[in-house]
Structures are given as structure tokens and as C-alpha cells.
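A protein chain is absent from this complex, but the other protein chains hold their places.
Here is chain A:
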Amino acid sequence: MLRQASRLLAHRPILAARTRAFSTDLPASEQTADATFAEAWNKVIPNIDPPKTPLSFMQPRPPAPSSIPSKLTVNFVLPYASELATKEVDMVIVPATTGQMGVLPGHVATIAELKPGVLSVHEGNEVTKYFVSSGFVFIHANSFADIIAVVAVPLDQLDANLVQKGLTEFTSKLSSATTDLEKAEAQIGVDVHSALNSSLTG
């Protein structure tokens, strides 16, 4: 009975579509990257197989197309979930440190840091809004956008009262802070809560 259980566990589809079946499926660029490492390894440590590297576990990205594609492919990842994985959308508006940045297909390749604010994903007529704490956004030349955030909450899950309470609490902490560390922590709290506030009202 236990053997059945372990067999069932092993048969469950464990990995998502991001694995490769055979090594011949790897495109040439991945193989060269791993090859120099593998060669160097085999020279020094011949008895043990070289360890794998992350490139072998990833789907390769398509190269930059010659014409601007019609849709933007968005990967929105959080530590605990992949919110959006290779979803084709029309536009995303990200809260970069320099302000709200709209990303359309064909956007120039950019690396931007995010500040606490509202992220909105526009697909056709629907708009999904999330409040993100902070993170990074990479926009690649092939109209792929990777948004990596630490926390993202859909706006309807925010409680206005708690936001107000938090804002007043951190403002008072900021005024009464003595050390630099306390000041920095209180300042972060104030920033996040005022962003939350404006996201709820605006």
C-alpha cells in the first residue's frame, strides 16, 4: 500500500512546462555556456559529473523580432507564486522610482527599480490592478517584460481603515525616532502607507 503511495507521488506531474526532455533539445547558446564550465570541471574533477546550471532549466527567450510585435508578453513573479506567466497583454503601467511608467510592445530595453505603488495590467478592455511593495522590472528588446515584486496584492483586498491607522502610526514613529535605523524604518513605513493611501483614493 505504501509502495502504491510512493508510486503515485512519483507520477504526479511535478515540473511545469519549463523542463527539457532530452539534452538535444537545448539550443546551441545554452550548450556553449554550460560547455565551458563542464569542460573546465571535467579537467579538474574527472570523477564527478558537473553540476547543472540554471540555464539548463529555463525556456530560452525568443530573440528580438524585426518588427514591433502587437502584444507585450508579461511575466509577473512573486516569491510565492507566478502571478502572470508569459501572458500576452496590451500594456502595463509600473510604479518605477521615477514615476508611473507605461510599457507598450516595442518599448526600449530598460531595467527599472520599483517603488511601492500600483501596477496595472491592461488587456483589451480589462484592467487588473495590484499594489506592489517594491521590486524590479526588466523590459527586454523582444517585448518581454519581467516584473519581479516581493509582495503584490489586488487592490480590492486593501482595507482603507488599516491603511489610515498604519499611516498615522508610522508618521508618529517618524517624528519620535531617534536613531538613523529607526528613522529609516519609519520613513519606509510612511512611504508605503502613503502609497497605499493614494492607490486607494486615486
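Keep in mind that, in the parts below, a residue touches a chain if its C-beta (ideal position, glycine included) is under 8 Å from a C-beta of that chain, and two chains touch if they have at least 3 such contacts; residues count from 1.
The rule is short, and it goes like this: contacts and distances are computed from a predicted model.
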| note | The chain not rendered here carries, per UniProt and among "serine--tRNA ligase", "Ribosome production factor 1", "Peroxisomal membrane protein 11B isoform X2" or "ATP synthase subunit gamma, mitochondrial", the name "ATP synthase subunit gamma, mitochondrial"
| note | Among the options A:Val77, A:Ile93 or A:Val153, the absent chain makes contact with A:Val77
| said: Given that one chain is not shown, which residue among A:Asp90, A:Glu123, A:Asp146 or A:Asp191 touches it? | reply: A:Asp146
| query | So which bits of chain A touch the chain we can't see? | reply | 2-3, 5-6, 9-10, 14-16, 18, 33-34, 36-37, 40-41, 44-45, 48, 51-55, 57-58, 61, 75, 77-82, 85, 96-98, 101, 108-113, 135-136, 138, 140-141, 144, 146, 148, 150
